[in-house]
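In what follows, a single structure is set out as structure tokens and then discussed.
One protein chain omitted, others in place.
Chain lettering (A, B and C) follows the sequence in which the chains are written, and residue indices restart at 1 in each chain.
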Amino acid sequence: MSTDTKQKGAMYSRIDELWTTVRDQFVFLRRDPLAFGGMIVVATFVFLGLFGPFLAPHDPIEHTVRGGDGSVLRLTAPSAEAFFGTTSYGKDVLSQFLAGARPTLIVGLFGGLGTGALGFTVGVVSGYYGGWVDELLMRLTDLTFSLPFMPMALLLLTFMTPNIWLITAIIAAFLWKMPARVVRSEVLSVRERTFVKSARASGASDLRTMLYHVAPNVLPIGFLYTAYGVAWAIAAQASLAFLGFGDPTMTSWGRMLRQVFASGNMRVAWWWVLPPAIGIAAITTSVFLIGRAYEEVINPEIQTDQ
Amino acid sequence: MTKFQRFLLKRLAISVLLTLIAVSVIFVVLRLLPGSPFEALVTSGNLNQEQIAEIRAMYGLDEPIWKQYVNYLTSLLTFQFGYSILRSQPVWAVLEPRLINSLILLVPALVTTAILSSLVGMYAGWNRGSRLEKFSIVSTTLLRSTPVFITAIFFIIVFAYNLEIVPALGMRSIRATPEGYLDTFVSLDFLHHYLLPFTVAVLYYSGDFLLLARNGVVEKRGSEFLKLHRAKGLTEMQQLARAGRNSMLPILTYFTLRLGMIFQGLILLEVVFSWPGIGRELVLAIQQQDYPLVQAAVFIMALAVILANLLADVLYAYFDPTVSTGGGGSA
Amino acid sequence: TGSRGQSLDPDVPDGVPETVETQYWREWETIDADSPPLDYSATAGAVLDRLPVEFSSEDDPWMREHALMVKRGLDDLGIAVELNDRPLNQLYAQSWATKGLEAVISMSTHGPDPQRGLDPNPLLMRRTEGSLSNYDNYYHPKLQELLTEQAQTTDRAEREELVARAQEIFAEDVGALITLFPNIVTAVNRDRWAGYVETPGNGPTMDSFVWTEVNLQPETDNRTYVKGVSTSMNSLNLPWAAGGAEAKRLTFIYDGLFDATPDLDVVPALATGGGFVGETTVELELREGVEWHDGEAFTAEDVKFTVEIYQEYTSSSQVPFYEPIDSVEVLGDHEVRFNLTNPDASFMTQRVVRSVILPKHRWEDIDNPSQHNPDKPVGTGPFEFDTWEQGTRFAASRNDGHWMFDDDWRADALGDQAERGPGIERVIWINVSNVDALIGSLQSGAIDAIGTNLSTLQAERAANADGIEQVSAGSYAPLDAKLMFSCPLVRDKEFRIALSKAVDSQGFVEDFLQGEATVPAGENPISPLTQWHNPDTTDYEVDVEEARTILEQAGYTWDGDGNLRYPNGEAWGAFVERIQPENTYKRRDELEQPDFS
């Protein structure tokens, strides 16, 4: 019974701890106006990603905006019928913008997480074990470095039907190398730290040492690169979609831009260009700004004074 | 054999191995692609089974896969990229002018940005917390995290469509007929077209260099050796120069790596600006499923990365007086 | 899959299966697979699964809208649709293997090759068993018979009769959804040039015909005609090109044995006359006094050489020409005989037209013609090769002695559209990669005409400037929404007719193409622009109510939410009967089935 309450107590204190951490992060971000602005953008974006499709006044693809006389409103500037104007086939830009947030969020989130998780694992294992494991894994990263991402992704997407999960997987498969390298070099220095040796001296197994002693100490940098991974994934997805290799069944911001560009309406239809372009630019920049704010804290070398 | 030579040899061996593997991966991926450039013909109903087989035989597509692989390897590694299916020309004849167009755009842009942004970055890092620093960080973060095609689109809309200062597309005005490279690249017309993509490329890359230089200097700023320099009575600028010199190595390395990734990095830029470079050609070739061309283009890109990696390592080992060249200084 | 809506408990008459799978219903020689790639089975009383419909939005910018139109039609019938927007290459890749389509409905456009306007074969023969292009597995015994016969009937009138019958049968049977023939829309500068010739499928500015270029007359001092295009030529090797821009643009340099007028009449070119002299023998007289651009004389040897080199090295773009030829005999300096492998009706109407004849003296020493990229292609055509810079520009200049530049000759061939005058000196194709830029260049005067298809909005925008006009021409290449005939639902003719009545192509054309397309009367792939068109085909008029009635009478029902269900009970038995191979082209009353409504 007493153990029970104890456990409960431990749980509460843990939740408390978690809450404090979250609050601390918030307080920390509050202090950096840039990062704070970034956070607001990210929050808005997540909101759009989750609820955007429900907020959209119309179906982004199926609905055709028609004027008073029943004719299709093709390529019209923002008006009462369509707040963000229409596309060349009378689709509502606002609805497309709102619906387009979701694939962007999905790829960004999962691509980023995949990148981070994969890179982190490889980095930790490679750095911790060293020797041939390290050599092997590092050559593997070299290899992914030398296989150019864009062309390879384009190739893969020509023979597999592009869908959002495939794109996410490809992005993660190519981008993990970045966190892997950074985490590895971080692990190399953590591994040399005395408490790791000390863990070994007290009989901890490799797995235990890696999980409890090495990994937690490189976690911040892992998180940082996961955040960057999110931004990279979003940018990569948008770029692929822009080149015409996106998921054709989903309206995404990158695909919207492709359509304006390919339809030759960029010169006139600013209302069609700006929402997706600003959307992508804002979200990627915000993630980087937040990441940078953390980097200043994590990287003790940049911290030296102040 | 000196230590350095040994290190060089090891890195070289790794690079060769990497090239082999990369090339093989490309081969596998390409063989997995269904269909072929002849599809359009088949769909039109013009060809019968037999003729299709004949065409396949003509391009060696009927041979056993391992034989295709061997042929492929030997030809790539001897820089004989073969014949473009669609273009009835040696692949190299197609790619060479594209390559030059790409290089003409990207190398000067990269060099410019590396020098300018590094200088600004060093200055910003030295004046940490200043307005200049904050501004440069925000603006370069914006420029480097925003996908390049979006920046390009903004620039086109503003400078080409609205202000009409520069043309939006292409490498020269459409009726120009220059003869030879000199005539092509040394002309006002070219410059006029060059300005916009060049600027966008410079801005896009500025972020990394600026932050690298800034972080380097910030890192060095609190260091003991600078304190000693200060104690010696060096002026601010002299100190900054020393801090800068000490953060040069990562910048140099990064520059080399970037140089290697140059072609792939700006595929989007070339597409947006219709710059007839190798990146845009690759996208076209993929769409047209022109295997040999795709192979060669991807190979060139991969090779550039591998060579740049090699160069970066070697430069690093060469320029850093403290690096030990004994081990694998690669990672 | 999975269950949608409220299905009924299956109730099947004795001996009738409860579920009918998607399957090949005939022994297809050309198909090497156990089962079709599509799985859309039918179960008695069950609500229809989501119906897969595929298209590629890369095909045409408005393709997705077109797909949505089809979707709306199906929605109106109570059928939920799964739209699948696929990359173009994958859509085409299905045809590489002839297993069949992966969706119940698959839509794609046909390119406006002149061949398709000259002869009905390219569009009709694919509906026969044995054709590699028959990937929807369509089969109609009567049509099969008619088509096989007409393909060998060299008598024009007789053949026209057969072709007309074939169109009737196909339309009546709803063998596919032939929704529309999209117009070719573009914009040209009329202040500088007069005499643009509107050719079907090509408009006045595309490259399939040279009429515009030989007919244009300058309104200013400038005699160089500049055409802006968005696709570039890939090589200078016409015969072994893979069918891109070069296959068309380079025909300006070469001549065929015959040519086709804007009315799609066959007119003499390098051959001046001749025709079938036996079932499988064709003798042609060749034009005398023709010189290659390098000054050598053109003779019958060149023709023989051309056919032989094509055959030996499998020229991909010239297959239609040499395919039926068994051998060529030189009968004299300017006389040849072709021995064909079978009687071939289209030989004189289609195959010899715009065939490319090569100079023997230039090509005979080439080791591998398929990998040969001539520095300077030499032909007999109306234009001589000047320069080419890949991806940028292609220039050709007037071959003054060519018969097409003879004003009288042109007046004969072009009728009203012919213009007299000094003509043009040079044609230059300039690559402008982006439509926006094309329009800008046309407006600024950097180019004289746009050589690619524009959307109506774009053409209107271009026409905003002085002297620029929007032009459009009809096309004979239909948008073909193929129905996969291995699927039980498609095999029910009642369903096909209901579908045909539910799809409102005309509405779509008004809304999205601003009228720039022709909607055929019924599902007839042969356009009124061609000489083979039969205007009296069955047209199931658009009427959703009637369509639903047809389904109801055929035994289909709807659940509470309006989802369509397969027939059940007796009606299911009738359905299964209708989809049997010998019945798929028969309606309910022909099979003496009752009205199940």
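What to note about this one:
We take it that a contact is a pair of C-beta atoms (placed from the backbone, for glycine too) under 8 Å apart; a residue touches a chain by one contact, two chains touch by 3 or more.
To be clear about the criterion, contacts and distances are computed from a predicted model.
Considering only "Oligopeptide/dipeptide ABC transporter ATPase", "Acetyl-CoA decarbonylase/synthase complex subunit alpha", "ATP-binding cassette domain-containing protein" or "Succinate dehydrogenase, cytochrome b556 subunit", the record for the omitted chain gives "Oligopeptide/dipeptide ABC transporter ATPase", by its UniProt protein name.
In the full assembly, the chain not pictured is in contact with A, B, by the touch criterion defined above. Considering the full assembly, A:Ala204 is the residue among A:Val46, A:Leu143 or A:Ala204 that touches the omitted chain. Where chain B meets the omitted chain, the residues involved are 6, 9-10, 128, 222-225, 227-236, 238, 242, 245-246, 248-249, 320-322, 326-327. Listed for chain A, the residues touching the missing chain in the whole complex are 193-195, 197-204, 208, 212-213, 216-217, 305-306.
Rule of thumb we're sticking to: only the chains that are shown with their structure count from here on.
The geometric centre of chain A is 24 Å away from that of chain B, both derived from CA atoms. Put simply, the C-alpha centre of chain A and that of chain C have 45 angstrom between them. One finds 42 Å separating the Cα centroids of chain B and chain C. Shared interface positions of chain A, i.e. residues touching 2 or more other chains, are given as 158, 244, 261, 266-267.
Those residues of chain C in touch with two or more other chains are numbered 89-90, 434, 436, 440. Here chain B touches chain A in the complex through residues 14, 17-19, 21-22, 25-26, 29-30, 32-34, 128-129, 134, 137-138, 141-142, 144-151, 153-154, 156-157, 161, 215, 218-219, 221-223, 261, 263-265, 267-268, 271-272, 279, 282-283, 286-287, 289, 294, 297-298, 301-302, 305-306, 309, 328, 330-331, going by the rule given at the top.
Chain B makes touch with chain C in their complex at residues 34-49, 51, 54-55, 58, 83-89, 94, 97, 168-170, 173-175, 177, 274, 276, 281, 287-289.
Residues of chain C touching chain B in their complex: 89-90, 92-93, 95-96, 111, 113, 122, 125-126, 131-133, 226, 228, 234-237, 240-244, 313-314, 316-317, 319-320, 323, 370-373, 387, 390-393, 430-434, 436-437, 440-441, 446-447.
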